[in-house]
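The complex is shown incomplete by one protein chain, all other protein chains being positioned as in the whole.
By letter and in written order, the chains are A and B; residue numbering begins at 1 in each of them.
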Amino acid sequence: MLIEIENLSVTFHAQGRVVRAVQDVSLSVNARESFGLVGESGSGKSTILRAICGLAPISGGSIRINGKPIATPRGKAFSRQVQMVFQDPYASLHPRHTIDRTLSEPLAIHGLPGTDQRISQALTDVGLPTAFRFRYPHQLSGGQRQRVAIARALMLEPEILLLDEPTSALDASVQAETLNLLSRLRAERGLTFLMVSHDLAVIDHMCDRVLVMQHGRAVEELTREALASAQMKTDYARALFAASADRMLQG
Amino acid sequence: MSALILWLRDPNPQSRGQARLGQAYLNWLRLRRNPLAVIGLAIAVALVFIAIFAPLLAPHDPITQELSRRLLPPGTPGNILGTDDFGRDILSRILYGSRITLYIVLLVILTAPVVGLLIGTVAGYFGGWTDTILMRITDIFLAFPKLILALALVAVLGPGMENAVLAIALTSWPPYARVARAETLTVRNADYIAAVKLQGAGAVRVIWGHVMPMCLPSVIIRVTLDMAGVILIAAGLGFLGLGVQPPLPEWGLMISAGRKFLFEQWWVATMPGLAIFIVSLGFNLLGDGLRDVLDPKSASK
Partner (left out) sequence: MSQLSVKNLRVTFDTEAGRVEAVRGVSFDLGRERLGIVGESGSGKTMTGRAVLRLIRPPGKIEADQMMFDGVDLMKASEREMRALRGPRIAMVMQDPKYSLNPVMKVGSQLMEGLRQRDRVSKAEAHAAAIAALTAVQIRDPERVMEAYPHELSGGMGQRVMIAMMLIPNPDLLIADEPTSALDVTVQAEVLSILDNLVKTRGMGLIFISHDLRLVARFCDRVLVMYKGKVVEELAARDLMQAKHPYTQGLLNCLPRIGGDRGPLPSLDRDAAWAV
């Protein structure tokens, strides 16, 4: 098991109120597997990813990667192992940094050599022309920005990629291209995906197993086969499936 | 010229420098749409130009006294703006005075906003105790009226230009700290900050390379708008005899000297007053124009 999450709880304290964003969620992901988290807004699916990255406070349970509990603060070794792609490509790239700066930052932090060559390679890998290197984010379309965000996540050659709704802010045709790109990169580099989405069709297309979440709790874990053949055991998973009926193969 | 513009507008710049200049060019185009801002910029540029070339532009020496020609009215041949009570040419003194004004403005720009930006971003980024302590210190400085605090400092340190600058800088950083902190609070939870933290960046790198560039535009706008105030405080200290010392041609000092003859020889105090007015107005117009161009909320769209 590459990622093991046991009884994870995340609790936020905001203005005297206690918000239990995640309660007692356990899941495990094999190396080179693609695991999906699906649920509606407020189900805590993104919070799990943020907790892994140290961006949300863990109030209970444990997270292990490669059998070792993850360190707090996460540190540089963690960042070479796990990277994340955020939902909104308009908010995840620094508006005043060129693509070059965005991509060279991880190399500078870790003191890696060969900046020029690595950046050109990274842009080519995600299907962007190298001429885009010195553009600013506002000179790119949403899909191109998300490609840059994916390139940035891969600069440190991590094993695990956390994907937080990577295509929900994109147009349908751009979503298809981005999903194809992610699938190709996973095959080429042997990446492990932990992917969050509200779209069952996207999860079905990308993931081997999926955990359905509601109100911060795990509802049901399904294999891809069980999902496609509608073999859910819980009412909520079935309701979610029914609401996605227009995303079935037979339109 | 057109080759340069093509180079600036190149959608695929070849280097970071070209990309940055290209953005600056777009900002300039945006600024140019606002005629008042262009007037403000022209005044600021004229101030710099006059300060550099004062010896060539001034018809007379600003300090040499010529008592036979004292208190001549404006329009006198050789003394277009008249002379003061020591027979010195007012135009020449105003032109040379621009050097002192510019010197004070530059020193304040190089100190107060830098300190404010540093304190504001650090307080906003770390939050908690750091924030509380730094911002309470800021509040204490903010609670004093600027001019009174500057007066107290000069009274302790003794009059003189350097001490005046120090006093102005010490009293004017808190607003920049507030602006920078407010901006930092909106930025620090952004995904791009999370992304760079996730890549293992330390606090110094995040604040310096990622948070500060986002705070800079608001601070620059604020600095430009505050320049008028800085010039006025400098002139105020000069007027009270606590800033630049005679016989240096500082504008505030000149007004102070002309006060005695305000009713009979109005020009002695009015001409440097006009100079202060024009320069202050220029910085205000420029600041308003810059707000439209640099505001991160409108520029990112």
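The definition used in the following text is that a residue touches a chain if its C-beta (ideal position, glycine included) is under 8 Å from a C-beta of that chain, and two chains touch if they have at least 3 such contacts.
Note that this is a predicted model, so its numbers are computed, not measured.
Shown chains touched by the undisplayed chain in the intact complex: A, B.
One of A:Glu4, A:Asp24, A:Glu177 or A:Glu221 touches the chain omitted from the figure, and that residue is A:Glu177.
Listed here are the chain B residues that touch the chain not shown: 26, 29-30, 33. In the full complex, chain A touches the omitted chain through residues 40-41, 141-142, 171-177, 179-180, 183-184, 198, 200-202, 204-206, 227-229, 239-241, 243-244, 246-249, 251.
The working rule: only the chains that are shown with their structure count from here on.
One finds 46 Å separating the Cα centroids of chain A and chain B.
Looking at the complex, you find that chain B touches chain A at residues 11-16, 18-19, 23, 190-192, 194-201, 205, 209-210, 213-214, 296, 299-301. Of all residues in chain A, only 50, 53-55, 74-76, 78-80, 82-84, 86-88, 91-98, 100-101, 105-106, 109-110, 129, 131-132, 134-136, 138-139, 149, 152, 155-156 touch chain B in the complex they form.
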